[in-house]
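Up next, chain A:
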Amino acid sequence: MATAPKDFRFGNFVGSLIWLIFWILIIVALAGLPVIFIILFYVPLPPINGEVLTPYLFLSMVVDPTRTLPIIKFLIHTDIFRIAVFPGFTFAALLAAATIFIERKFLAKMQLRVGPLYAGKIEGILQLAADGLKLISKEIIVPSEADKPIFWLAPIAFVATAAALAALVPVAPGWVAADLDVGLLAVFAILGFFPLIALLFSWASNSKYPFIGGIRALHQMIAFEIPFILSALSVVILAGSLNLTDIALAQQPFWFILFLPISAFVFYISSLAELERIPFDLPEAESEIVAGWLTETSGMIYGLIQLGTYLKLYVLAALFVILFLGGWAGPQIFPQEIIPGYTGVKIYNPTTVNAIFWFTLKTFGMIMLILLPRGINPRIRIDILLHTGWYKLIVLTFINAFIALALIYGGILGPGGVLTQ
Partner candidate 1 sequence: MSEDSNKNKSGDTNTSQSSISSSSSPSKPAAANSPNTNISSSTPVTKASPSTPPSKTPATTTSVAKKEPEPPLFEKELVSQISSQLGDKVKVSYIRPLRIKIYVDPVNIVEVASFLRDSMAFDHAESVAGTDYPKENQIEVVYHLGSYSRVDLGAHILVLATRTNRDDARLPTLINVYKSVEYHERETFEMLGVYFEGHPRNERFLLPEDWADIPPLRKEFRIKGR
Partner candidate 2 sequence: MANIQDRIDQSEKLSMEIVKESPDDRLMTLSVGPQHPGSGHFRFTIKLDGDYIVFCDPDPGYVHRGEEKMCEYRNFIQNIPHLERPVIHDSNNITYSYSLAVEELVGIQVPRRGQFIRAIASELNRQVYTLYWLAIYGIFLGHSTMFMWPTGDRELFIDLLDALTGARVTHAFNIPGGVRNDVPNGFKDRCLRNIAYFEKRLKEYEDIFYNNPLLRQRTEGVGILTKEDAIKLGVTGSVLRASGIPFDVRKAEPYDVYNEIDFKVQYMKTCDSFARSYVPLLDMKESCHIMRQLLDKMPDSGEVRAKLQPNPKGPPGEAYRRVESGRGALGYYIVSDGTPKAYRVKISVGSFRNILALPHLLIGAKLADMPSIYWGLNYWPVEADR
């Protein structure tokens, strides 16, 4: 602090409290009450147990816990909950935040150091909160000749696209924010936005190093989209559907990774390239082009882009789990009833909880596997990258597509196959 704080005077303190209460009353009276009345008049409230949900009913139910269960159950099954909380944005963002912290600790252990240690009582667990607060408080510097609308909108578009991807991921049977029949195609369509956003942002930065970084990002992401799609093609051949939930359900007998190891490998490498993670972090090559297309980001814009990147990380790891590792399949380890003999309103569904548990576990494992190359490898060079993406990986995916076709026509998998239940 640059200035000395003023002395504490009790009168001023009481005055500021009264000022605060005054303003709360004004806002509630002028804005809050009209909103409540609009909701009561115009929004159709759901009937619960035959009664309409009025504020009086709501308050009485807060008193009696058994009566709040229907409300919670209702709320959980609304669309808003699915999109915003679980399995939508909040769940994905929490996993992304946990990933950032775990990445730092994991890499630190590999590099013989400790990582964040001081923020928070245990091993720096509040480091993320500290970083978030710091980023929010920093000034956002926009270059004077930058293209301002695109400069401001591109990071928001980045996060929005990553969140749109997260909406397609099914976490448990019936729990997906957007259940599309062509879910897998939609994933690839949305993934195609990212090179465009990177290029637009680097162009809007109006500077040489971001320009080079944007061009590299474009080359890299486009080169690896084709192996990506082709490796998912083998999965579609075996599963017979583009719907992500159906693909996960089709792996009941055996996980697809047993039959499609090469495709899984290609999918893994392509997802590393899409995420711009080491060894594929050319667009952000620090020692050659300062920070690539992220050079001109500062403050919250940088925070948004990091959030978007780690959301994408979660989504691609979750996709790998759904396509190759059987989604949420796993032995049932949660009992049928937590409290034996309870006959009231059921809110605990053992299959769902089991599915969530196994899905999260497998996704975490996959995330660790994606984080691992950062401690092992240097950066790749662009000509080697393009050679790998356009020649080697496409050939490998074709090999595995032929294996998948052979399995189907040989009658081992697919409808009426030997191994299908």
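One rule holds for everything that comes next: contacts are C-beta pairs under 8 Å (C-beta built on N, C-alpha and C of every residue); 3 or more make two chains touch, one makes a residue touch a chain; residues count from 1.
Quick note on selection: all candidates are chains of the complex that A comes from, given by their letters.
Note that the structure is predicted; figures quoted are calculated from it, not measured.
Undergrad: Between 1 or 2, which touches chain A here in the complex?
TA: The single touching candidate among 1 or 2 is 2.
Undergrad: For chain A, which residues are in contact with candidate 2 within the complex?
TA: Those residues of chain A that touch candidate 2 are 107, 110-113, 208-209, 212, 278-279, 281-282, 285-290, 374-384.
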